[in-house]
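Shown next, in structure tokens, is the structure this report addresses.
Only a portion of the chains appears, each positioned as in the full assembly.
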Amino acid sequence: MPEQPRARYAYLGPEGTFTEAALRALVGDEDVDTLPCADVVTALEKVRTGEADFAVVPIENSVEGGVNATLDTLATGAPLVVVGEMVVPITFVLAGLPGTALADVRRVATHPHAWAQCRGWAARQLAGAVHVPATSTAAAAAHLADAGALAGYDAALCSPLSAERYGLEVLATGVADNPRAVTRFVLVGAPGALPDPTGADKTTLMVHLPDNEAGALLHMLDQFAVRGVNLSRIESRPIGDSLGRYSFSIDLEGHIAEERVQATLIGLHRVCPLVRFLGSYPRVDGVAHRQAPGTSDADFIAAREWVEGLLDGGT
Amino acid sequence: MPEQPRARYAYLGPEGTFTEAALRALVGDEDVDTLPCADVVTALEKVRTGEADFAVVPIENSVEGGVNATLDTLATGAPLVVVGEMVVPITFVLAGLPGTALADVRRVATHPHAWAQCRGWAARQLAGAVHVPATSTAAAAAHLADAGALAGYDAALCSPLSAERYGLEVLATGVADNPRAVTRFVLVGAPGALPDPTGADKTTLMVHLPDNEAGALLHMLDQFAVRGVNLSRIESRPIGDSLGRYSFSIDLEGHIAEERVQATLIGLHRVCPLVRFLGSYPRVDGVAHRQAPGTSDADFIAAREWVEGLLDGGT
């Protein structure tokens, strides 16, 4: 009997990143192949080329905002869709070679976003310490474990998983200027069968606005409002060839299987030069959306049947 | 071979009214049976009971505004639909018994709306003359012809057709404070097959607003705006059991066979407690509506097909 091949998950590596933690939370006990990648673009491309079935990448941080590489890679190129999400609390550890004393730390390697989230802590606890940028928090840890005294820095700000994975000594825990900081990760796959609606779903879109039209953003948002569809995230991105032209990355509350979401997509498609559907998937928090009166599937179906009756001469 | 029965048209009579003039313009050379009725309600009821195939009644005057009896009779009771419209210029003649001199006219009978439209003329030309209200302009003429000196008044303000029909002498022509005054009449039938779309159509609706909701009118109008549907008439009517609750009688530019009109009706049906469809019919002026970008049938169909493709796993 042929064995079911194991699903392959690309992720923003190296091993030990917060992204790997998100991946583990998403797959649970499932036995999967994991492919650490050097950056978000590479991880997503592996799904496009078929080298991976899924990719796990960060999309939004509660302190830093949207992850541009993820937003922009989803927005252009071969189609990809989000099929799940995970939220992971972001608190760092300061990790050094065994025997390092906190007082001796002068140079700290980490990803610039991580540094931005610990700047206040570093000013208080490591006065005068300098930031050495790394391509990821895990890379900072890995290089330190690997190069030792020649690494060019004394400690890495990284995830607890990284410190453990690379055998570093934890010099400080719970490092974060904002102790409630979280990052949202998305599970991305190739287009195909959509996750079933659960009643607590999100849909992700990328929308271009009509050029040179005053109030274009207002009119675009009206397409949502008139069908009672709420947004849970909206983020502008430059379209790329000039200032002053923006696309919008949007998460709405609801699943494309729902009538009000379909009606909103139809409205957007009519009035916006470009709309890209980037998936409908269960919300990690399981919170059902607030449904305004007149926006249930039954309301839409009854209204449509009424109009069909009118076309047949009914009343 | 059985003969096709002649269509029966009820109208606001008696013979000679502006309504009869509208009816003649609507039917052209067709040979029809005409049924003059004492009032608008009676004329419309004859369609409901099957005594007439159609009714012709005034719906709107450029000076006086909406004709309440027409609006309210269409809005409640057994369904009726508008299938055509006609606009007739409203200028009156002052008509008396043969031999009457303009200077002798002291009492003038006419419908109160007609009087309102000639008040200025009367003040200038018939200083001191008194208005005697009549149920219609034609009734004023008919009664004068019939009762003569016992009619209780000296002249009738009526249509040229009435003066001719009842054998009265025209004492003054072109009587109107506003020489551009017109009345719009509608041709009303029973629900059934709708007139074909012509590209220059109107659709008439009656819509109740949700109670106790600030901005309910704004939200209702948004259902039109978001689909690029223009209104050519909007008129409030009390709902009837208190002040402060209104329904709206609306003419929109377009035919229910058009996608954007259907989408608007679906939206209204979802959010308004009551929507009554009162017909789609060719505009008498033949002016095609202005079509905003993204609101053609093709735009709607393409958008819907895109969403259907997404539901099948497409992009």
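The letters A and B name the chains in turn, as written, and every chain counts its residues from 1.
Note that contacts are C-beta pairs under 8 Å (C-beta built on N, C-alpha and C of every residue); 3 or more make two chains touch, one makes a residue touch a chain.
These numbers come from a predicted model, not from an experiment.
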| item | value |
| --- | --- |
| Given 2 visible subunits, total identical subunits the whole complex contains | 4 |
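Rule of thumb we're sticking to: only the chains that are shown with their structure count from here on.
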| item | value |
| --- | --- |
| Mean-CA-position distance for chain B and chain A (Å) | 58 |
| Chain B residues within the chain A interface of the complex | 79, 81, 191-194, 210, 222-223, 225-227, 256-257, 262-263, 265-267, 269-271, 276-277, 293-295, 299-300, 302-304, 306-307, 310-311, 313-315 |
